[in-house]
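Note that one protein chain is taken out, while the other chains of the complex remain in position.
What follows is subunit A.
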């Protein structure tokens, strides 16, 4: 049941016939896991908090540095030296005190990943490296939790949504691992990717619209060009393939 304050706060989105009070209640009951409180994480977390997602668990093991501030908009100059999760929790709680924010200052590892995501309705990939993305993708597939991928480089962004057992997963489309490196980025690229992911998450929770499944959206901010690449599930995928599930 929505409170009077919530009816006012979310009035403009409750007005949408696709959402209504029923959709808003679904958002209120939802629990999401955001992996990464950096550039993408800042954007996706802000818009999910504003939309009224009931519980947001955000995890990151880094502290805020001066060089983060061109893109990681949840963190401000006065946060330098603080844990990103503490900084994120503070801002998100100020934006929307009616929702629960859990900040977890930890690295995601093979041993803790299952417990970290276990009670989440969905996982949002806002990470900055492929090995941990693959670990989360694998865990999402194994635990049948929808997975929302986003990545950036420079002015470019990529987004895809994975519904385990039904659609192509991250490992179906990326077959190797890039060596880790410091990547160039303009802040609007992760902001844009996070907003697209948040849109996907809101649609998934409320059961509306068409999802970005079996598709990879590539956004080229420099030429303002959007390309949709068609994907297929790989039957021999290491994470979601038939062979693996039969093992």
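What we mean here is this: a contact is a pair of C-beta atoms (placed from the backbone, for glycine too) under 8 Å apart; a residue touches a chain by one contact, two chains touch by 3 or more; residues count from 1.
The working rule: contacts and distances are computed from a predicted model.
**Q** For the chain that's not shown, choose its UniProt protein name out of "Aspartyl/glutamyl-tRNA(Asn/Gln) amidotransferase subunit B", "ThiS family protein", "ABC transporter permease" or "Molybdopterin synthase catalytic subunit".
**A** Answer from the UniProt record of the missing subunit chain: "ThiS family protein".
**Q** Have a look at A:61, A:95 or A:130 and name the one touching the chain we're not showing.
**A** A:130
**Q** Of the residues A:122, A:151 or A:169, I need the one that contacts the missing chain.
**A** Only one of A:122, A:151 or A:169 touches the chain omitted from view, namely A:151.
**Q** Spell out, residue by residue, where the missing chain touches subunit A.
**A** Interface residues of subunit A facing the absent chain: 36, 38-41, 125-130, 133, 150-156, 158, 173-178, 180, 183, 185, 190, 218, 220, 222, 227-232, 234, 236.
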